[in-house]
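Now for chain A:
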Amino acid sequence: QTSEVKIGVIYPFSGASAQIGVDAQRAFETAAEIINGKYDFDLPLARTEGLPGLGGAKIKLVFADHQADPQKGRAEAERLITQEKVVAVIGSYQSAVAVTASQICERYQIPYLSADNSSPSLHRRGLKYYFRAAPHDEMFSQAMFDFFDALKKKGTKIETLALFHEDTIFGTDSSNAQLKLANERGYKIVADIKYRANSPSLSAEVQQLKAANADVLMPSSYTTDGILLVKTMAELGYKPNAIVAQDAGFSEKALYDAVGDKLEGVISRGSFSLDLAAKRPMVGKINDMFKAKSGKDFNDYSSRQFMGLIVMADAINRAKSTDGEKIRDALAATDMPGDQTIMPWKRVKFDESGQNNDADPVLLQYVGGKFVTIFPTQAAVAEASWPMK
Partner candidate 1 sequence: MTALLETRNITQRFSGLTANSDVSISVGRGEIVGLIGPNGAGKSTLFNLIAGAFKPTEGTIIFDGEDVTALPAAERCQRGIGRTFQVVKSFESMTVIENVIVGALVRTTNMRDARRKAHEVLAFCGLDARADVLASDLVPSEKRRLEVARGLATEPKLLLLDEVLTGLTPVESQKGVELVRRVRDTGITVLMVEHVMEIVMPLVDRAIVLDLGKVLIEGKPADVVRDPKVISAYLGDRHAVGA
Partner candidate 2 sequence: MTAETIIQSLASGLLMGLLYGLIAVGLALIFGLMDVVNFAHGEFLMIAMYASFFLFAYFALDPLLSAPLVAAALFVFGAVVYLLVVRFAVRAKANTGMVQIFSTFGLAVLMRGVAQYFFTPDYRSIPHSWLGGKTISIGGIYLPQPQLVGALIAIAAFAGLYFFIHRTDFGRALEATREDAGAVALVGIDKNKVFALGWGLGAALVGLAGAVMSIFFYVFPDVGASFATIAYVTVALGGFGSVFGAFAGGIVVGLVEATTTLILPPSLKTVGIYGVYLLVVFIRPRGLFGSI
Partner candidate 3 sequence: MLSVRDVTTAYQGLVAISNVSIDVEKGEIVCVAGANGAGKSTLLKSIAGAERPRAGSVTFDGNRIDGMAQHLITAKGIAYVPENRRLFPRLSVRDNLRLGSYLYRSEPNREEPLDFVFKLFPRLSERLEQRAETLSGGEQQMLAIGRALMTRPRLLMLDEPSQGIMPKLVDEIFQAVKRIRDAGMTVLIVEQRMAECLEIADRAYILQTGRVLMQGTSAEISGNKDVRRAYLGL
C-alpha cells in the first residue's frame, strides 16, 4: 500500500497576508507531526504512527502559495491535484480563493476542506466535495448577539452598535451577518463603517466612530488595520465602552504586542482558547509543540488549521483509500466528539452542505495579557468584565 499520502495546503505565502500563511504552515506541520508520530493525546491518529487504515502511511504536506489571488489559488489547486497527486486540499485563509480552489477540487472530485475560511456563502454553492469543520461568520456573529442578549437580560445597557469592517469579502460578509442579526434582535446600528483594507490612515473613520459613540464597537479587521485602529482611537481620545471583535486581527499576537495595553478587556469571537488546557491538558501540550515551531501560541486561525488537517487525515484513514470519492464519503460520515479536538466544539459532523454546525464559537476576553473564555456559559472560565477598562 501507499506509504505516503499527500495533502495539498494552499495559503498566501507572500504578499500582504504572508504572515498567516507562514503561521499556518507551522500549524499544519504540527498536526502532521502528531499524525505521523506517536503521541499520547486523545486526538484521532495521535496514538498511532501514520494512518493505520492505510497501513501506517505517512501524511505528506505539499504547500502552495496563492498570493491571495483566486486565479492563482485555482491554478495551484489544479497543480497539486494533477502533478503532486494530492488526495485532498486544505485552504486557504482568503474566502475568495476558496471559491475557485474548491471549484477545481469539485471538478477533479477531490475533497476540499476550509480550515479557516469564514464566508457563509462558501458551503451554500451545492458543492459535493466542500467541507468546513469550523464556524462561519454568521455562526460567530450569532454568538456575539447571544452574548449581548444575555448581558442585556442581566441589566447591562447595550442598545447601539457601531460596525467597522474592511471592504473585502470577509468584512462584507461579516457586517452583513451582523446587520441582519442586529435588525432581528432590535439593536440599533449607529455607524456602519466600511473602510479600505490596509489604509494608510484611519483617523477619519475613527472620528466617525467616536461621534457615533456606540455601546459596542464591532470591528472586523485584520492585524494591520486593527493596530492602526487602536492606535488612532487612542490618539483621537476615543475610548469605546466595549469592543467585540470579529476575530481576524484581534486574535493575532502581533496586534497585542503592538497595542495590547490599550486593549484590556477587549472581546473577540473565536473557536479556540488556551484556557481549555485546564480541562484538556493535551491542548497545552500541543500548543507547546506549535509554539516551539512558530514562537507563538495557537490562536483562532492556527488552531483551526491544525484541526483541519486532523479532520481530513481522520477521514482518509477511515476511507482506507486515497480515492477522492471514498475520502469524501468518509468525511461526510465524520462524527468526531468535541473532546477529541483541541477546540471547544461539541463535535465535528458535517451537514449535507459540508458545514459543521456543531462547531460552537466562543467569545474570549483579553484580560491581564491573555485570553479567557467568557461565553457561552458552559465553556466560560470567567465572567465577562463589562465595560472594558
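If you want to know what made the cut, all candidates are chains of the complex that A comes from, given by their letters.
Keep in mind that, in the parts below, a contact is a pair of C-beta atoms (placed from the backbone, for glycine too) under 8 Å apart; a residue touches a chain by one contact, two chains touch by 3 or more; residues count from 1.
No experiment lies behind these values; they were computed from the predicted model shown.
Looking at 1, 2 or 3, the chain of this complex that touches chain A is the one numbered 2. Within the complex, the chain A residues that touch candidate 2 are 14-16, 18-19, 21-22, 167, 193-196, 198-201, 203-205, 207-208, 211, 223-224, 227-228, 231, 234-237, 252, 254-255, 257-262.
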